[in-house]
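In what follows, a structure is listed as structure tokens, so that the remarks can point back to it.
Every protein chain of the complex appears in place save one, which is left out.
Letters A and B mark the chains as written, and numbering starts fresh at 1 in each.
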Amino acid sequence: MRIKIRGISLANIMTPFVIIAAAMLITSALIMTTGANPLNAYYHLLTGVFSNIIDTINRTVPIAFTAFAVALGIKVGLFNIGLESQFLMGSLASAAAGAYITGLPSAMHVPLCLIVGMLSGMLYALPVTAMFVGKGANLLVLQLLFNSIGTLICTYFIAGPFAGENPAVAAMPRIQATAQQPNLINGPNKLSISILFVILVAFAIWFYLNKTTGGYQLRAVGDNADAARCAGINVKKYHFWVLLAGGGLAGFAGALDVTGNFYRMYGNYSPGYGFDGIPIAMLANGNPLGMVIGAIVFGALRVGSVNMQAKAGVSVEIVKVIQGVLIMLISAQHFVRFLVGKYIKNSERSGKA
Amino acid sequence: MDIAIKMSGISMRFPGVLANDNIDFNVRRAEVHALVGENGAGKSTLMNILYGLYIPTAGEIEIWGQKKVFHSVPDAMRAGIGMVHQHFMLIPHLTIADNIVLGEEPCKGNRYLRAEAVKQIEAVCNKYDMHIDPTALVSSVSLGVRQRVEIVKALYRKAEIIILDEPTAVLTPQEIDDLGRVLQKLKAMGKTIIIITHKMQEVMNFSDRITVLRRGRIVGTVSTDETNADEVTQMMVGRSVHLGGDRKAVSIGNAVLRVENLHYHDGRVQKIKDVSFDVYEGEVFGIAGIDNSGQKEISEVITGIIKADKGQIIFDGKNITDWQTEKIRHAGIGFIPQDRQKSGLALGMSVRENMILGYQNLPEYKERGFLLNQEAITKNIDNKIEQYDIRLSSPEAVTRTLSGGNQQKVVVAREIGHATRLILADQPSRGVDIGAIELIHKALIDARNEGKAVLLISLELDEVMLLSDRIGVLHSGKLMGILDAKEATREQIGLMMAGGGVEHAY
Partner (left out) sequence: MNQSIIFIMIMSMMRLTVPIIIAALGNMYCLQAGIMNLGADGMMIAGAFGAALTTYFTGNVWLGVLVGVLAGGIIGSLHSLICVEFGGMQNVSGLGLNILAAGVTTFLCRTVFKSNMTPSVKNMFTTPVLAGIPVIGDLLMQFSPIFYIMIVLSFISWYVMAKTVAGLHIIAVGSDPRTTETAGINVWRLKHICVITCGLMTGLAGAYLSLGQLDRFVEGMTSGKGMLAIIAVTIGRRKPLKTVAAALVFGFFDALQLQIQIKNVLDLPPELILSIPYVVAVLALLFGSSKSMDKVNLNPYVKNKYEF
């Protein structure tokens, strides 16, 4: 007897939560080995989040976009792990467009920066995409290599041609006021309009995948590329555009980050947003609402961890650890689901007995 | 002991399925015993239990009168049982010798004594008068030779009992005769042989006794001399089964498909060598041939999935040689591909969505040019479920959950349902239970009766002869001849399948 809620088995629903809980436990163990108190750490994490909700929402934006990019990839049957460098390229290009182009009104400058960011993300994704679709080279290894190369390119530009006014700090010049996004909420913690983009794009992707013929074909390619080919669907076209779209989404996110948040790009800036998207997209199984919620959680993690480092002495790097543990557990998803299912069956049995 | 194998009360339960239900099965020393049943009857499961691949949920096994429990394949091998699987268990880029001795290599400590292995294998080959080259790579030899390698593998491990699972599926009629001779020789040397098959020809020709399985249960065991093919089929299916559809006298119309001088090279081998044939309205044109004679390539060239190097394809007077697959489908050619799970269905999507796969861009399934017309799609699936008696929990069910037969029904329903002019059916009854085969045959013949053209490709010669009006025989990418189905004999076709006897009745 399988318990089903709206057609989805209980085991399937519980598994993501079990994975998250396990990740928290493991991370707590690591914190303890350094002599810190995990509960204390989490307390400061939470206080950090709630005292700074607006910043959390700001962080949500780029993370949500990378989650969308990963989810789109999964739907077409590909694993997209090159987003980190595509994000950086988007940041770089839009920061340049924002800082060095003058004389444009805000209504033109902001969209320009955003578009430039999106295009550079796509452009940076192009070589890998072409090599994969054209020659069948190993996508994942290529993406990882290009991640490394991308970091080097950014470091070069920020130290060289795009160097900022203060030589001691590795950063680009501040973008013009006209390039800064309008804000929904002004003040020391501002909420730019970026968040609206998230909602828009989430809806657009959901609609495309489920309601249009194109989305149907994309899903068919993801499910069984051979059957799609036999049905006359151009598999390579969908692979190509989804990978480019991923680059575009990541680049766009980078542009949003620069024009809405920091107003400049820093060197050594590798926030790891590109990798947050992976566990979120996989845990949420491509569900747009789930991904937005996941992005909020991860955004909260990042904001709170700063406070956690300041007050509880736990390094912000713990976020990377959580990322890693989550991804590891997700890779064993089937097994976790199997265990959860067994646990449910056993408790049913003992319940009846 | 005269009883080689005694299986008592064997049951095998998998999640959701009782594959073997309380089976008693005996095999005598030095006999050739055929284990028959239709697809899914449980024959392979039973033999896999005997070979140590599965541990039965209930029951006992006795070998030569001694009770045995097999926890693994080596256990069974130690008891003298060897098995030749339907899909050969050979590693292509290792040598034949490596493959034969794998797991029991002659070695000194850790060092593998290759030369010694070759010597030992040659000794076994001489003893049983088998001919193979131990130093050749498995990937370089033919399927017939690979089967011989599998048999030598069993003999090398001193098997006294040899099980063969669907041994003739990939052989030409001549190679089947060779196999029969090998089996008789082994039997004369005292070996006990079990063959699992669903092909009546081999059953009647090779076996001494026949045991019939149906839906996991034993129906009975008979002596081959005392029965005939029809009786055995009746036992296998449990009811009279009418394969071949309801044929009506139909006048042949215009040529729907003209294939002219097709050539195709896949980068390694010339797969299609100057093939030409026509298919007319109101007929079934069947293509016979052993596996890998170019059938898949011909289907894929016709449907635009691959492009021929030379030649043309004319459809209803239009040259479709360079057309895209989707355009060809929309023009009225339905295509049932060889491997439904690989090329025919998106198993993770719902049955409802699979029912329009390939046809999603037809105007009737679209709204405003880019949206899915959900109503039309629902109407389509509802119709097809009824028409083809597809068993599923709901149209939204994930296609993977359907049985093999029902999955094939989905593909057949979709393709025949949307094809207005020609149906290309490549192995439509492969791996499918008799009930579904009956229905698929009926659907194909009904289409023919309505004046559509049917191009049937099948490895089952019986099926080709039963359904076709005319038969083309393929060998190594070449069309050896085209025969009138009413007059063609099995021998004639068999000869052509093996490369001899070119004939053109048309």
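The criterion applied here is as follows: a contact is a pair of C-beta atoms (placed from the backbone, for glycine too) under 8 Å apart; a residue touches a chain by one contact, two chains touch by 3 or more.
Note that the structure is a prediction, hence the values are computed from the model and not measured.
Pick out which of B:L53, B:A169 or B:A255 touches the chain that's been left out of the picture.
Missing-chain contact among the listed residues: B:L53.
Going by the contact rule already stated, which one of A:N138, A:N183 or A:N346 would touch the omitted chain in the full complex?
Result: among the candidates, A:N138 touches the missing chain.
Considering the entire assembly, which residues of chain B contact the chain that has been omitted?
These residues touch the chain not displayed: 15, 51, 53, 72-74, 77, 89-94, 98, 102-105, 107, 110-112, 139.
List the chain A residues touching the unshown chain?
30, 34, 79, 81, 127, 131, 135-138, 140-142, 144-146, 148-149, 152-153, 155-156, 159-160, 272, 275, 278, 282, 313-315, 317-328, 330-335, 337-338
In this section, only the chains that are shown with their structure count from here on.
How many angstrom lie between the CA centroids of chain A and chain B, rounded to a whole number?
47
Sort out for me which residues of chain B touch chain A in the complex.
Interface residues on the chain B side: 303-305, 324-329, 335, 337, 342-349, 353, 357-358, 360-361, 365-366, 370-372.
For chain A, which residues count as touching chain B in their complex?
Residues 211-214, 216-217, 219-220, 223-224, 226-233 of chain A touch chain B in their complex.
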